[in-house]
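Remarks on the structure that follows.
With one protein chain withheld, the remaining protein chains of the complex are depicted in position.
== chain A ==
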């Protein structure tokens, strides 16, 4: 049942269910000012059978028949005062006088004090009411009600009619205003030429005709609109989760009531004016009707015209039109009650008027030949364009308004607490113990993005809440003004959640489970221990090699010993020292180990990754200096411990001869072992790095990429070759990158020692034939060149230079017979079919480039005799390149320039140029 929208009959029917009715009626504000007086129209004359029920006898004797149930249950009557109106007891037999009925506080009697009633008989014509009372006590109420009903109906009818007229008038005015506006627009267009004056009048006449047409149409439209409105209001309201008092619909309802009140006040004034004459008329009527029974004037049998219900429905329609949109709630005084329907009107009007004006213009043009045709045409086009533009704008605006109206249906459907609740649910899913790790990839990505944008990469996008957890915020987003606000709100939400959770935790702590333990009796204590008996009892610590996962791993006991060594750094260090000593004494006895198996390598690397991740996390958690000495101390201890563990795991400290390949080199054989090295070495100090570098160089030929380098020279594309290629790339990008800073900063003595190590007991030619080895040698040579040019802090001594010269001569001598074979192109050519040795291998020149670079670096260091050796051994290669470049035996221009650039790289170091070579 919609508020105030019900019809009286419903009320009447509902009277039987009075308790329900009371509930519903309780919503109405009885006796208050905004009471609408609907109750006045109630038909409450169930008195027809009173005589039969109570006996028509005027006088009551004293001989009551108590056993007979002739009368209605008196107890029932007295029990509820509210029942009075319905029960309608005979006045003579009740202690209640008429006066007491008047003063009755029941809702139905209170109604008498209702707003519409205040002007009615009670105060103004006491004579009448008293007269009624004297004449026939029972009928008085009835009569008065009937009178009042009649008068109310009439006045309301009149008021409504007035209102309708008013509205109609308003609408007409509005229409005229609009047309005025249109006319003005057209005036603008037409004013440009005086000649159009009379045309305008003609147009106006046409418009007026059209206007009348519009008026008719408008009325039809209005009816349609009203129907539409009614239809709209029959829609079911959206579901709501709230008590009525919080719902926005309730607000709307209240608003509507206020509007209703205002409306009624206006009505009341009208009523009051009519009151006096009305009063007179009513008295007259009463006198006439006294002999008849008045019950024939019930609303059901209203003779003609719209019924009260109809009128009320109309009123409500109008009211709804006013209060329909929530957006207009703030302004209850809307001057235009029909604004909602406006968007539908101007369109047709505009259209018609535009047509009219076009017609008029066409006619005008036909008549007015004096004006130049072009001007007129231009004018017309301009006008058309303007009109179209305006229409387009209007269309746009209307669409926008419709969209907003459509969306605003759900405005304020949820209260702030609802939203908070839902946000809490959503956010609670995001809280985690380790927000950084849970959001790891987004965090890392965000750091990369920030560093790319040049911002500080330090700040983490994580909300933290003490030690208990936090929320990861993901990668940063660009701009967005909504974001910070939402973030703030979320932060508050999460803080609330976390504090709530803590509180709950504390409460749990207080009322711990202990208080309930044993409350339901004791358990035997044995039943839950009845696990199946263990048949095998294996001590997992004593027999490591018996582990099923490792049964094949190490047949030798000393490996597990070596592993146990690695468990703690102190032990390992001691052991290493011991091993070192023993190696000096007797290299044969203990030190030799089997090389690490693939499995061991992988397991070690996985541990390594765990350690690296821990260290990186620890670095992020680095305490601030103001956190206090102890915290810092503790942190650096933890950090050092982890770094020590990494150092031990890398097995760098194991003696060189431990195994072939050395365990550390074995670790580097896996691609992920190569890739982890830069992440590990970042945390090592200079001392450790030097050690690591020395070991790497000393065991360089053991590296998989050196021993498998020959595979890269094959031409067919096998999986093995692809794998070596992958490993080589990983080595160049990771391992060399991590040792690069050491070499670049190293002094001549260090470089000298490292080159010596490379040549000592290792196949330097094999190393030089691999890409990483060649890169390393080039690195050494360029470093020495830099040192020689004196761009270093530490000037090397003469001895160091002499030492270096020795080393260099030795290197040169070792490499001399292999110079042409250093080129991948030369080596690959050996795999080419015999009959076509000059086939072009794509990309071969870029593969040769590092070799040319190395040779150039070599030439820079070399003496003049060494220069001659270089030139004579490489003469063929140089000529070959220059020839193929100049004779056009190349795929494209790029290929040619690469060839020449490669040759020049080397020749420039000798002080020559490829252009000096003539064929």
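Some observations on this one:
Keep this in mind: a residue touches a chain if its C-beta (ideal position, glycine included) is under 8 Å from a C-beta of that chain, and two chains touch if they have at least 3 such contacts; residues count from 1.
What we mean here is this: contacts and distances are computed from a predicted model.
Protein name for the hidden chain, per its UniProt entry and selected from "Cytochrome c1, heme protein, mitochondrial", "LSM complex subunit LSM3", "Transcription initiation factor IIA subunit 2" or "Trafficking protein particle complex subunit": "LSM complex subunit LSM3". Residue-wise, the contact with the chain that is not shown comes from A:719, picked out of A:719, A:761 or A:888. Of the options A:671, A:742 or A:901, the residue whose C-beta touches the omitted chain is A:671. Within the whole complex, the absent chain has one touching residue among A:175, A:449 or A:602, and that is A:602. Residues touching the missing chain, restricted to chain A, are 540-541, 544, 547, 549-550, 553-554, 559-560, 563, 567, 598-600, 602-603, 606-607, 610, 670-672, 675, 719, 722-723 (touch as defined at the top).
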